[in-house]
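I have a structure here, written as structure tokens, and I will follow up with some questions on it.
A single protein chain has been omitted; all remaining protein chains appear in their positions.
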Amino acid sequence: MANAIGLERADYKGSPSTLCPGCGHDSISNQIISVAYDMSLPMHRVIKLSGIGCSSKTPAYFLGRSHAFNAVHGRMPSVATGATTANNQLIAIAVSGDGDTGSIGLGQYKHLIRRNVPLVYVIENNGVYGLTKGQFSATSDEGQKLKYYGLNELPAIDLCLEAVVGGATFVARSFSGDSKQVQTLLKAAMAHRGTAVVDIISPCVTFNNADEANKSYAYGKANEKPLHEYEFIPAGYVQPREEIVADYEDAIEVQMHDGSFIKLKKLDNGHDPRNRRQAIDVLEQAQREQLFLTGLLYYEEPRPILTETLRIVDEPLALLPDAKLRPSEEALTNLMKSFM
Amino acid sequence: MANAIGLERADYKGSPSTLCPGCGHDSISNQIISVAYDMSLPMHRVIKLSGIGCSSKTPAYFLGRSHAFNAVHGRMPSVATGATTANNQLIAIAVSGDGDTGSIGLGQYKHLIRRNVPLVYVIENNGVYGLTKGQFSATSDEGQKLKYYGLNELPAIDLCLEAVVGGATFVARSFSGDSKQVQTLLKAAMAHRGTAVVDIISPCVTFNNADEANKSYAYGKANEKPLHEYEFIPAGYVQPREEIVADYEDAIEVQMHDGSFIKLKKLDNGHDPRNRRQAIDVLEQAQREQLFLTGLLYYEEPRPILTETLRIVDEPLALLPDAKLRPSEEALTNLMKSFM
Amino acid sequence: MVLEMQPRSETANPSHVVNDFTLMVATKNGSGSQTSNEVLIRSLFRMGIPVSGKNLFPSNIKGLPTWYSIRASKDGYIGRKEYNEIAVTFNELTAAEDISKIPAGGVCIIPADWKWGQSRHDITYYELPVKETVTAAAVPQEFRDRIANMVYVGACAYLFGISMDVVRQALLDTFNQKEKPAMMNFGVVERAFNWAQANLPKRDPYVFEPMNETAGKILITGNEAAALGSLFGGVSVVAWYPITPSTSLVDGVLDYRHIRRDPDTGKETVAVVQAEDELAAIGMLIGAGWAGARAMTSTSGPGISLMAEFTGLAYFAEIPCVVWDVTRVGPSTGLPTRTGQGDLLFLYVLSHGDTRHVVLLPGSVGECFDMGWQSLDLAEQLQTPVFVMSDLDLGMNIWMSDPFAYPDKPIQRGKTLSKETLEGFIEQYGEWYRYKDYDQDGVGYRTIPGIDHPKAAYFTRGTGHNEKAIYSERSEDWVANLKRIHHKFETARAIVPQPVISNAGDQPARIGIISYGSNDPAIVEARELLAARGIQTDYLRVRALPLAASVYEFIRTHEQVLVIENNFDGQMAQIIRMESSENLSHLKSLSLGDSLPMTAQWIIDRIVQTEG
Partner (left out) sequence: MVLEMQPRSETANPSHVVNDFTLMVATKNGSGSQTSNEVLIRSLFRMGIPVSGKNLFPSNIKGLPTWYSIRASKDGYIGRKEYNEIAVTFNELTAAEDISKIPAGGVCIIPADWKWGQSRHDITYYELPVKETVTAAAVPQEFRDRIANMVYVGACAYLFGISMDVVRQALLDTFNQKEKPAMMNFGVVERAFNWAQANLPKRDPYVFEPMNETAGKILITGNEAAALGSLFGGVSVVAWYPITPSTSLVDGVLDYRHIRRDPDTGKETVAVVQAEDELAAIGMLIGAGWAGARAMTSTSGPGISLMAEFTGLAYFAEIPCVVWDVTRVGPSTGLPTRTGQGDLLFLYVLSHGDTRHVVLLPGSVGECFDMGWQSLDLAEQLQTPVFVMSDLDLGMNIWMSDPFAYPDKPIQRGKTLSKETLEGFIEQYGEWYRYKDYDQDGVGYRTIPGIDHPKAAYFTRGTGHNEKAIYSERSEDWVANLKRIHHKFETARAIVPQPVISNAGDQPARIGIISYGSNDPAIVEARELLAARGIQTDYLRVRALPLAASVYEFIRTHEQVLVIENNFDGQMAQIIRMESSENLSHLKSLSLGDSLPMTAQWIIDRIVQTEG
């Protein structure tokens, strides 16, 4: 069935995956395809950015008609910063791994967030280095065991907590086995203006999928605790706003910059993602008690994005005509006089 | 007057400072000298480590009889990790700047904390790049103005909050103009086992000392709000413990790993540094309301330090005799057989 | 001179070929064929046949094509060959191309289940009932896919003459003497063997026959060898970040560090820190080396690039540490699972502002072991970072070798002063200045932190300093210091591993070959084949930068000198040229850079061209 811009879901595919059969990352690629199709994303405006790792390979496997940049390990954030600054009309989807973001890339990750570079930052978090065959990453849980490398005794870095503390205005965690939630959160993230972090626990079936491992399928399936049930109502959705609110009493509605809404049905935890303190608490609790919490953790009114704080012109810098790139000969002559 | 190991305060000095007269960093060097003298630190066991910046130059200006390593910009933490791993009997004092730690060095800072490398990490935080003449750093406050570079519109990275979230077990903030507090906190930090972060607001009189600048002397003097009054009681102090407790009702006593105590007299804010949530709250509040809060922000029972999680021998690796460095010829022969 | 050379597939035709052919197995990555291939190699090794294996694997965990070549060579050649007489084509996606590459007279072993037919008439096909055999063996479901590869092991054993006894032993070796998995696999092997015996009349000329060429030898990878060398070299701090193809070097340290474990406490004398990246890894080495540990890391190209700034610091602040660069193919991420020697020049000049480094160049697993400990000695003797450039071929492939020799000298800690020797030093000289050249070899005396002596401390920095280690911006201090460091480089030239020269005869041959590293087996083979056809060559194998004087001596004494290496730019030839003002117009660069281990054939072709 064609979407609003006349494309089939298949048009949003990429080349066939070369990941291990069953890898969590592949299901995320599929969710991205679905989301892009549902949202009728114009692929020519999308850029896909990634670092190095199994996760970072995935941009090849979705949205084949979009430009993509598979950069170097851990330093995709700076490439994304440059690309979105060069052309502020691009829709950037960044994909990274836990090693890529949490180990080698932590500094760039934090600084990207601080600058509020507008993009969806998907972390395909499996708590292990997949591509280099099963070393611990910085998000490996304390006490986690791996076949070859033994026991991890260091505390995990929680990339969502890092994002909240670092000034991200949209921070969510999900589970690649929960496709509905992944899709809803990705849609909301796409609608967000600013850095939107979506940390998706995505099991590595080859190196970190023991049943007791906190980031395995079995564990996720058994222990995932969603914070809410979600619905995403895109901007311009026909149903009048009031009706939606009426849906269920306990709902929280988060209105987004572009007019869309995320509707959250509160579950027993009572988490309100607009409450920064709750967001931090819930993350700290999850880490302390090793809870597999998922959902929209934190949402804040967007603050200025980088191209705004840079005060650059509205048209993409990349497309400026020569006349705007080179002042006149007269301008040079005048300038020269000031140095005489 | 000679201290317990027979040294005068002057013995703890370094070469004369080449910083700008009045620089906050110089007064921190002086506090370090006093603390080392008071604590009778054996200088041959102390190592001084730093990155690059005006702040990072200071190890030349104190403890002239200690080995020092002035490394590269932002990457001192890894050098410190290596040095303390090589010799677990060294007492490491690390000095860095806000640019050095918060900009180029953020990743290494966080990973040092995660590994719990045992050292005192002093940040001489002036919210500006001193040595390169006055650019914004990542700790420059939102809305801060600088003579040449204008207005900063990005949120500040709070290096104490980063430390707490990242797993540091001792996190304090102070003000170079408050020498008593700086000294007390440094003493406690020295007694701590693990990474002890002491973020000291240290005005740059040349590039960021306008009265309204949040990290200027005038501002600090006018607005510093200490969380407590402090006393540090070293291990083996003769007065019996009970008596101290009796001192004043509202006191909190934090017992440290080596048997020393920090005694905190609560002020009206009621902050308990052993409460992680309060620590985060107070830091978030300080940032939100631009409060100049100082004091011991967070203290936690020490978790294993790096050399413990590495399970290395008790004697310093650097001093292992040859016999422990090279197995016997027989061992090689046997090993070779296993490859036949 | 025009030369008639042996056509590429000549050896593929005779009627009886013994222990002189290559068997290639094409499968999918992660399918478990690694084990089967190892069993085959180990079997030949047990039969006393010189053998070598080359694993051509993708940068992928599961599913992409992988090829493994096992070469048996009665003459002891262990380099890569350009063609494989026998192909086990077990990957449906590449089989067509794999089959097309079999030389005439070769053999194709293919699953019967595919029902592909036999398109070529100049090769011998054997079709194997893979599924049936596995099913019949009643292997637990979960192991079936992996174990299917044992079918070709059994069939090959029968077809080319490996006894079941030998295979059983090899299986036990491969599974570390664990009976259960070994025997489960052996069941399938035996079944396939029996089936082949019953159903596959031998129709090809290739056979393995026992020899006595491997007795007392070992099979090992270069990375394991390097790890062992480091452990016997007293490495005490290893900081690293995973990257192919260097990861297995640190894995080797983890696997074998028990030989250094404290027997009383069970604690380690080797700290292994997984850093957050390579910037941190080398930073940790520098901290550790400064504080007196023997520090080592292992990485590959991208890691080397990230280490550039810190390397300059270590060079200038004169801190010992050892960096293994197990090279892959660049630029950038390049081909992470292919081999090449493209980092040489970059390593040599790593970091801005007039730096130049010691680079050791092991040419065999034996030298990986030797340079494992020598590099740690040299780093401390020279107080500088020492690089060891191995490569994927050497590091990750299994090689036959003589057992490694125990280090022939005690651990060298260089001029590191203890409390007592510092005392003595000051008595003798009336002073001790960190960067003063007391011995006219450019190397100063250092102390390490922790020494209880009031004069032991000094200030280490990457900024300009005088010989007292005091900050200085004076031009004279700068020049004096840099001159001394350059002088140290001359000291290095004399004490690094010297070139190995192998001359054809008493008089210099017309052609001199210069090469290094893992090209050695191909060159050895090429020289013999060329000699058999009347082209004599002398051969100098460089084992370190800076270049020994004997390299230039060798160049001077040969009419034509060919520098053979596996990179695009001919970097060794460039280094030879850039440091000499002699007339080197008779020096020619033969460089390859095709991402594969070098072959004798390629060398022969080039030399024939040159001569032609």
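Going in written order, the chains are labelled A, B and C, and every chain counts its residues from 1.
Operating definition for what follows: a contact is a pair of C-beta atoms (placed from the backbone, for glycine too) under 8 Å apart; a residue touches a chain by one contact, two chains touch by 3 or more.
A quick note: this is a predicted structure, and the numbers were derived from the prediction, not measured.
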Exercise for review: From the touch rule at the top of the page, work out which displayed chains the omitted chain touches.
Suggested key: A, B, C
Revision key, fill the gap. In the whole complex, of C:W116, C:F346 or C:Y433, the residue touching the missing chain would be C:F346
**Study point:** Residue of A:A71, A:V122 or A:I200 in touch with the missing chain, whole complex considered
**Key:** A:A71
Check your understanding: Pick from C:I70, C:A379, C:M396 or C:L596: which residue touches the chain that isn't shown?
Key -> C:L596
Practice item. Based on the whole complex, identify which of B:L7, B:L49, B:I91 or B:I104 touches the chain you can't see. Key: B:I104
Exercise for review: Just name the one of C:S305, C:N503 or C:Q536 that touches the chain not displayed here.
Suggested key: C:S305
Practice item. Using the touch rule from the top, list residues of chain C that touch the missing partner. Key: 58-59, 64, 301-302, 304-306, 308-309, 311-313, 315-317, 327-338, 340, 342-343, 345-347, 349-356, 461-464, 473, 475, 478-479, 482, 486, 567-569, 571, 574-575, 577-585, 587-589, 593-596
**Study point:** Touching residues on chain A - with respect to the absent chain
**Key:** 15, 42-45, 47, 49, 59-60, 64-72, 75-87, 89-90, 107-108, 111, 115, 306-307, 310-314, 316-320, 322, 324-327, 329, 331-333, 335-336, 339-340
Exercise for review: Spell out the interface residues on chain B facing the chain that's missing from view.
Suggested key: 18-21, 52, 54, 72-74, 103-104, 106, 129-133, 135-136, 138, 148-149, 206
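One rule holds for everything that comes next: only the chains that are shown with their structure count from here on.
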**Study point:** Between chain B and chain C, centroid-to-centroid distance (C-alpha), Å
**Key:** 44
Check your understanding: Where in chain A do residues touch two or more other chains at once?
Key -> 103-104, 106, 138
Exercise for review: List, in ascending order, every residue of chain C touching at least 2 other chains.
Suggested key: 276-277
